[in-house]
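Accompanying notes for the structure given below.
Only one protein chain is missing; all other protein chains are in place.
Which chain is which? They are A, B and C, in the order written, and residues in each are numbered from 1.
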Amino acid sequence: MISFENDYIAGAHPLVLNRLVETNLENLSGYGSDPYSERAKEKIKRACQCPAAQVELLVGGTQTNLIVISTMLHDHEGVIAAQTGHINVHEAGAIEYTGHKVLALPHTDGKLDPKVLEKYLGDFYADETCTHMVFPGMVYISQPTEYGTLYTLNELTQLSKLCHSCHIPLYLDGARLAYGLMSQETDVTLPDIARLCDVFYIGGTKAGALCGEAVVFTGTKRPEHFITSVKRRGALLAKGRLTGVQFDALFSKDLYFQIGRHAILMAEKLKTIFHQKGIPFYLESPTNQQFVILDNVQMEKLRQQVCFSFWEKYDDNHTVVRFVTSWSTTEDDLKKLELILPEL
Amino acid sequence: MISFENDYIAGAHPLVLNRLVETNLENLSGYGSDPYSERAKEKIKRACQCPAAQVELLVGGTQTNLIVISTMLHDHEGVIAAQTGHINVHEAGAIEYTGHKVLALPHTDGKLDPKVLEKYLGDFYADETCTHMVFPGMVYISQPTEYGTLYTLNELTQLSKLCHSCHIPLYLDGARLAYGLMSQETDVTLPDIARLCDVFYIGGTKAGALCGEAVVFTGTKRPEHFITSVKRRGALLAKGRLTGVQFDALFSKDLYFQIGRHAILMAEKLKTIFHQKGIPFYLESPTNQQFVILDNVQMEKLRQQVCFSFWEKYDDNHTVVRFVTSWSTTEDDLKKLELILPEL
Amino acid sequence: MISFENDYIAGAHPLVLNRLVETNLENLSGYGSDPYSERAKEKIKRACQCPAAQVELLVGGTQTNLIVISTMLHDHEGVIAAQTGHINVHEAGAIEYTGHKVLALPHTDGKLDPKVLEKYLGDFYADETCTHMVFPGMVYISQPTEYGTLYTLNELTQLSKLCHSCHIPLYLDGARLAYGLMSQETDVTLPDIARLCDVFYIGGTKAGALCGEAVVFTGTKRPEHFITSVKRRGALLAKGRLTGVQFDALFSKDLYFQIGRHAILMAEKLKTIFHQKGIPFYLESPTNQQFVILDNVQMEKLRQQVCFSFWEKYDDNHTVVRFVTSWSTTEDDLKKLELILPEL
Partner (left out) sequence: MISFENDYIAGAHPLVLNRLVETNLENLSGYGSDPYSERAKEKIKRACQCPAAQVELLVGGTQTNLIVISTMLHDHEGVIAAQTGHINVHEAGAIEYTGHKVLALPHTDGKLDPKVLEKYLGDFYADETCTHMVFPGMVYISQPTEYGTLYTLNELTQLSKLCHSCHIPLYLDGARLAYGLMSQETDVTLPDIARLCDVFYIGGTKAGALCGEAVVFTGTKRPEHFITSVKRRGALLAKGRLTGVQFDALFSKDLYFQIGRHAILMAEKLKTIFHQKGIPFYLESPTNQQFVILDNVQMEKLRQQVCFSFWEKYDDNHTVVRFVTSWSTTEDDLKKLELILPEL
C-alpha cells in the first residue's frame, strides 16, 4: 500500500545506510568521540557558515527539545511557544518533566507572531506580581511548523531581535528543517538560521536517518558539561558512531539538501493532484506536509488504498487529513495516488 | 494608612493568636502528632459532615497545591485548570516543578465552564495521537476563583460528574473558601464541597491564621505515605502545633464562618460605596474581592491614602484595581474610604 | 511528664511570641517585604559581621536545605555530605526530589574529615570516566552535626580551602547553630562561619521560634530570582511577617545567644547527672544533644516518666537513646530527672 502517512515510514536513505554498513567493523571509541562524529560536526558547522558553533548529536526530537530547553533555562524560567508547538502538544509533557513550564501563546497557522510575542514580553515585565510568575527564559519556534508553514526571514529577524532585547535565547526546532530550507517559497537559508538563532537543531530522523538530530549552539550561551547532562537524561549513545556516521553521510555531497529538494518536488506534484481533483485544502503549505479536507465517506474508502493521517474533525461530515512526502516518496506513489483519488 | 490590599495584611485573628499563646509552653510531640492537630482534624471532618475524610495540615497555598496535585497525579498525567487559575499564573511554575503540566482551558470570569471541560475531555480521548499527549489526570478549580466569582451547586455537580465519568479527581482550591461559603449569593455549603470534590483545601492564611491550609481528602483516592511525601517537599513543620492549634481555634465556636461572614458584610458595604460614588466595576463579585476601574490620575491620588492592588491595565488612561476585605477590615476603614473616594 | 525528646517540644520563646502578639494588628505587606523582615535581616548581617551578605527567611530546615542546594547546584552536580548528614538520611529524599544526588562520604562522629574530602575530590578529577559521574558541586556540613559534635575552626578552615580550590561552595546547616556557637568547647564564632562558608543557615525552629530559618549567602555565588525559586517550591509565606518578627526578636538583645547558652548550661548539668549515676555515654557531645546507653529493661521503665528519643540498637540488651536540652529546659526538669534516674 502506498503511504503518505509521515516522513519516517522508511528506514534510512540508502546512502546513509550504506555508510553504516561500510564502517560497521571499525573499532571506534564510544560516546561520540569517534572520528565520524567529529567529521559530521565539522561539516555541519561549515554548512551553517558558523565555525564557532558547538554541534552535538542526539537521538530523537523530543529528547533534543527537552535537553536543550532544560539545560539552557534557569530555575525560574519557562519556554515560550505557540499553542500548537510540538513541545506544548505532542511531547507528553517532556518539558514539564524537566521542571519547566511551556508558556503557550496564540498562533497563526502554527507560527508565533512577533507582535504577539512583543506584547506578551511587555506585559510580563510591566506586571508587579511577575516575581510570582514563570519568567520567559527562551523562545521556541519550529521551522517548518507543525502545520508545515514557514517563518520568513523578516519574521525570524524580528523574533531574534525581541529575544535579544530580553536577553533570552531563540531556539528553533528543525525536525523537518530539510523541507523548510528547500521550500520554493522560503527566503531563509541555513546560515540565516545560524545567525539569528542561539540554538537550533537539524532533524535527521525525518530526513533520511534511522535516528539522530544535530543540535547547533551558535551563541555564547551554551550549556557547560553537556555530555554529563545528556547522560543523566539517558540520552547518551554508547555507540555514538550511529549518529556520527549518519550525519557525516547526510552532510556529504549535499545529500541533506537533496533529500529536502526531492520531498518538496513530490509535495508540489501532490498539491497539483489535489487541485486537479478539486479536493479542498485546509492548509496548503509550502513544505512537505499538506492538509486537505475529505468527506468522511470518501476518507474511509481512500483509507483502504492509501496511508495518510487523521489531523482533526472539520465538521460532522468532514475531516482534515494530512499527506506527507519525504525522501522515500516516489513518482510512482504519486501516480498511484492520482488514479485512486476520486474526482470531486 | 487604611488598607484593602489583600486578606493577609494583618497577623492572626485575635482568638487564633490567643490559643497559640495559651498553649505555648506545653510540651508536645512534633510533626503533627500533637493533640491539637488531631482535634482540629476531627472538627474539620465534622464541619464537612464527612467522618471518613482524611485531613492534613500544611503551611501555605502554593505548597498545598503542589503537594496535592503531584501526589495524586500519575506519571503520564497533568492537571486541568482555567487559564486564570492560580496554579497556571501565580505560582511561579510550582506544578511544573513537580514534573506535571497544567492543561489550561479558557475561562469565564475565572471559572471553568463544564461545557468547555466536557468538549476538552471528549476531544482528548477521540484523538488518535493521545498517547503522545499529557493525559488529563485531575481537574483543579478554585472557590472563590481568582476573580472572586463562585461556582453554583449545579456547576459543581456537573464538574464532579464529568470528572468521575473519566475517573479523575476533582480538586478545589479553597484559599478563600471562608468568603465563598459565607457569600450572600452562594448555594454551596461545606458538606456539598466535601461530597462533590475528591480533595479540597480550607484556606487558613487568608482567613485569619498566621499560616496554614487544611487539606481534606474525601474520596477513596488518597496519597499513601503522605507524611513522607510532604517531608520530601520540605513542607513538614517540626512544630506541627503551629497549624494544629490555629485550625483548632478556627473550627471552634463557628469562628471560621464568622470570619467569612464579617468580610462579606464589609465587602457588601464596600460595593455600596463604589456604587454611590459612581465608580465603575470591572467585576462585581459576590465575595471579598472587588475589581473597579479607576482613571490613572484618580488612582495615583488615591494611592497616597489607601492601599489596594493593581490588577491590570484597562486602557491607556484607566486601570483595573482590586479592593479586598477580610476579618481585619473594620467599619472605620470603610468610613475613611468613603470620605477619601472622589465622587464621579 | 518532663521531656528531653528534642529541642522543639515547646512553642516559641516567650520574648519571641510576645513580639508576634504586639505586632499582630499592624497592616503589613506580604511575602517578606515588611519592615520586620528587613530589620531581622539587617541584625543578622550585623551579628555575622558581614554587611554584604544576603539574608533570606524560610520556614523549615529541610525546606531550606532543598532550596539552597537546588538553586546553587548546576545541572550536572550533586552535593557532598557525610553519610550521617541530615540531607542524606532524614529528609525523605528531599534533595533527590529536586533532581540532585547526595554524594555520601564516610563520617567521623558525624563529621566530614577534610582528609576524606580531599581524597574524594582528588580521585574524582583523576577519573577518566568522570563525565559519566555526578560532579561534586557543593559541600554540605552541619554545625553541630546530627551527633551534636562540632567542627573546629581549623577543620572549617580546611574544608573551606578545599571547596574554594575546586570552586564549589561550602554550605553549613545551622539548624542547631545556637547550641554550637555557645558550646563551651568551640573556637568558632558566627563571623568565622560567615567568613568561611559561602552560605549557611541560622536555625530558628530548634532555637526558640515557632518556625523559621535564616539563610545567609556570604559569597559571590548567589541564586538570582530567589523569591521566584522559593515560590515555585511552595515555600514563600504570604505573611512573611511570621518569620520576620520572630528573627527580629531572636536577634534583639542577644536573645539567640542567650537561648543557646541556657541550653548548653542545661546540657552540662545533664551530663554531670549521667556521670554521677554511672550511665555510660555512647557519645558525650559538647552541645545540647547527649547520647547514652541504657539497658532495655531500664529504658522501658524510664520511658514511663521521661520523654527521650530512641537513637539506635546498641546490642541485643542495650539501646542508644538521645536526651536533648533547649531554651525550654528548666532546672526543675533536671532535678526531676536526677530523682528518677536509677543509680548504676
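Quick note on the criterion: a residue touches a chain if its C-beta (ideal position, glycine included) is under 8 Å from a C-beta of that chain, and two chains touch if they have at least 3 such contacts.
Note that the coordinates shown come from a computational prediction; the quantities given were computed from them, not determined experimentally.
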item	value
Full-complex contact with the absent chain, from A:Ile9, A:Ala126 or A:Ile340	A:Ile9
Option touching the unshown chain, where B:Gly93, B:Pro223, B:Gly260 or B:Pro286 are the choices	B:Pro223
Candidates A:Leu28, A:Cys130 or A:Leu283 - the one touching the absent chain	A:Leu28
Sites on subunit C contacted by the missing partner chain, in the whole complex	76, 78, 89-93, 96-102, 104, 126, 128-129, 131-134, 310, 313
Subunit B residues touching the omitted chain (full complex)	70-71, 74-76, 99, 131-135, 223-225, 227-229, 231-232, 236
Residues of subunit A in contact with the chain not shown	1, 3, 5-6, 8-12, 14, 17, 20-21, 23-30, 59-67, 91-94, 96-97, 205-206, 210-211, 228-229, 231-239, 241-242, 307, 328
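Keep this in mind: only the chains that are shown with their structure count from here on.
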item	value
Chain pair, most C-beta pairs within the contact cut-off	B-C
Distance from subunit C to subunit B - Cα centre to Cα centre, in angstrom	34
Whole-Å separation of chain centres (CA-atom averages), subunit A against subunit C	50
Centre-to-centre distance between subunit B and subunit A (centres being mean Cα positions), rounded to whole Å	41
For subunit B, residues that touch 2 or more chains besides their own	91-93, 96-97
